[in-house]
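A single protein chain has been omitted; all remaining protein chains appear in their positions.
Chain IDs A, B and C follow the sequence of writing; residue 1 opens each chain.
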Amino acid sequence: MTLVNERARLLANRQVGPNLFIMTLSSPRIAATIEPGQFVHMTIPAFEAHILRRPFSVYARDVEAGTVEVLYQTVGAGTAHLATLLPETGAGFESELIGPVGRGWRVPQGCARALLVGGGVGAAPLFMLAESLACANVPFEVVLGAQTQAAHVCRDRYDALVAQAQACADAAPRYATDDGSFGRAGFCTGLVEEALAEAEAAGRPYEYVAVCGPEPLMKIVSAMAADHGVFCEVSLERRMACGVGACLSCVVDTVDGKKRSCVDGPVFEAEKVVW
Amino acid sequence: MTLVNERARLLANRQVGPNLFIMTLSSPRIAATIEPGQFVHMTIPAFEAHILRRPFSVYARDVEAGTVEVLYQTVGAGTAHLATLLPETGAGFESELIGPVGRGWRVPQGCARALLVGGGVGAAPLFMLAESLACANVPFEVVLGAQTQAAHVCRDRYDALVAQAQACADAAPRYATDDGSFGRAGFCTGLVEEALAEAEAAGRPYEYVAVCGPEPLMKIVSAMAADHGVFCEVSLERRMACGVGACLSCVVDTVDGKKRSCVDGPVFEAEKVVW
Amino acid sequence: MGNLAVNLGGLAMKNPVTVASGTFAAGREYHDFFDVSQLGAVTTKGVSLHGWEGNASPRIAETPSGMLNSIGLQNPGVEHLKECDLPWLADVGATTIVNVSGHSFDEYVQVIEALEEAPVDAYEVNISCPNVDAGGMTIGCKTASVEEVVRRCREATARPLIVKLTPNVTDITEIARAAESAGADAISLINTLLGMAIDARRRRPVLARGVGGLSGPAVKPVALRMVWECHNAVSVPLLGMGGICTGEDAVEFMLAGATAVAVGTANFMNPCAAIEVVRGIEAYCDEQRVDNVTELIGALTW
Partner (left out) sequence: MGNLAVNLGGLAMKNPVTVASGTFAAGREYHDFFDVSQLGAVTTKGVSLHGWEGNASPRIAETPSGMLNSIGLQNPGVEHLKECDLPWLADVGATTIVNVSGHSFDEYVQVIEALEEAPVDAYEVNISCPNVDAGGMTIGCKTASVEEVVRRCREATARPLIVKLTPNVTDITEIARAAESAGADAISLINTLLGMAIDARRRRPVLARGVGGLSGPAVKPVALRMVWECHNAVSVPLLGMGGICTGEDAVEFMLAGATAVAVGTANFMNPCAAIEVVRGIEAYCDEQRVDNVTELIGALTW
């Protein structure tokens, strides 16, 4: 898996929810090779005093169009600035992406059933995984949590994918919102526990859980998966300088010592993580 | 003369010659009050690591439209970046201008005849002076030098102004180019010497010379004016930090000691300058 | 709205914000933009006894997120300050800190003596000046010369005495302690970091003098670190500066241990920067429910 540093044009950049945006970038080489769970390390255009790149997971890609989509939330200076960029402008429309970076989701060989849990923008890095499970005819279920109904910006795509996926049959995605405006009220961990229990009760336990979202969510879901004896992976976010494994700024404590989340992760086996 | 710091939208920004651009900014308060020879001190949008403003003379203004025009040459990072900005873009189209800054041209009361000498982009800060002389019915002549014909970007405006100005009669602007592609070949100092001599010979000597351009040009023309006993002013450019007279970064050596070019100038009596 | 008043070693300030000496002249140049008496204090450009010419031009260079200056303390002398600037500042009702320079220990004292009858609220003694009685080295770099100059200034006045430190030292706390022990009422930091800019094509330094002082956002991390170190080393209050552009920057300095802050280079970026910093601190206090801004001083937790 060779890394490239690809000049990418910003083709679209639109608001899709509260503080949530989707940008589309033309980046054919990365679009062609990126795997579920990997990310791109991106320069923010016209932002010269902020010298570091920003890491973003790829939400979706279109190999033929040579594009990648990133779902992002405005949390600080860089993402706020990104949100102001218009695709058609002369200045500031071009970025550079290093990618595909990191170790993505590793669904065990022959996995018979999988559970995908996404909190907030964590729904995005799981979507390509869902697509590849659907493609491989692996049954999977989806639990997504967000603060409000409006923040469930990936819902249409997940609903459509699951509806089409033969292996998923009638298992529509389960949704939770913190404010109760859509689906289950409260955190999505309740839905996860239910899903785990139901699957077990039905004699078709999950063989894989993938979680992406806020660290507390990932920690709780990891513990639930461990209780049910299900192999679980999590995607960890750390501040990154190089994004290629050279600087050791992004280390994660694991039972095997400190690991670089950029290239040894971002996806780690939940059991190995020292929370 | 009160200074303001005015938020200004970039309304137009177009190339007009080799490395030469004209930008139009909406800045009604400055447009209403700026006088010939004064300048604005401008932030360069989307250029955050370059913390200092850039000083630019105002080439023309439209009080009713509330706009100012700046003719600029790309010489370094800031002007090169400016040239990439498109007016209609979401990011980077807004700037802040401090203005009107400085002491402009001070044509002596009752001046019967003036000579304006501009080299390169130095033609721009003289145009508002030409307009005000035309308006006051003071006869004036214009000598402009540039590297090539294409670099004589103010020509149309000067020609039109002089053609309309009653007091100027038939004294069309004189042009020189370094490469001989238009008007007199070589530096414009030859034309200046001729104009001074002719005016003297005709018994209608100049009573005022205004020069703006590269320092060597201003120095030579100052000396010529002094030889002919004509009062002369020059507009000096220095690197500026504050642009309001506070930091002492822009000082000019004069016979009266060090003076701040931003507020004691940029226009100085040529005699007072220690070159 | 929370209470913004602070006391900087005996100097009562209505809010924690002053300007960095040399970036604001004596305030008049910025009065078109806002009423400078609204600041906690106005700090004037460094003044010497008879006035100095300063260095040759070019005197400034832009650097990444910063600038270099080699103004060289050009100033018209203390008499001019007394005649023109201090009466104006008193007139508009500004709290006034005068930044004091000298070529010798005696000159510092003479400047202070000349100002004792004038409307001055505090002195800031700039000991970052090279070429003084300390063998060619900046006096601010050695504890012995720091103690000597501060002691002598202390004897010359009962007014609040702020001592301004240079960051170009191995151990800022050693210098801060020397200043405190010699009688400083407060310590201000940082002055500029010594730097250089080169024009590759012309193969020359950009500044006529070669080297100059680095200031602006680029130096903020160094300034914050030194404020934090001094906060843990001395008990006199600190006036923090170095790259402050926003209210949030100012709050960072206060959390690191500053009682008050100064806005310098940012004035060049935005002539309203200093007053916007005041408003930004106010907004922070409102948002974070801080009743009294003094709660922020040194309130960094780990």
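What we mean here is this: contacts are C-beta pairs under 8 Å (C-beta built on N, C-alpha and C of every residue); 3 or more make two chains touch, one makes a residue touch a chain.
Small disclaimer: the values here were computed from a predicted structure and weren't measured.
Partners of the chain left out, restricted to shown chains and counted across the full complex, are A, B, C.
Among A:Cys135, A:Ala172 or A:Leu248, only A:Leu248 touches the chain left out of the display. When the missing chain is restored to the complex, the residue among C:Ala156, C:Val169 or C:Val293 that touches it is C:Val169. Between the chain not shown and the residues C:Ala197, C:Leu238, C:Ala260 or C:Ala273, the one that touches is C:Ala197. Even with one chain removed from view, chain C keeps its contact list with that chain: residues 63-66, 68, 141, 168-171, 193-198, 200-201, 203-205, 210-211, 214, 216-222, 224-225, 228, 243, 248, 251-252, 255-256, 284, 288, 299-302. Counting over the whole complex, chain B has residues 49 touching the chain that is not drawn. Remark: the residues of chain A touching the chain excluded from display are 2-5, 43, 48-53, 96, 98, 238-252, 257-258, 263.
Here is the rule we go by: only the chains that are shown with their structure count from here on.
Shown here, the protein chains touch in all possible pairs. Averaged C-alpha coordinates put the centre of chain A at 48 Å from the centre of chain C. Contact of a single residue of chain C with at least two other chains is seen at positions 64-65, 217.
In chain B, the residues that touch at least two other chains are 48-50.
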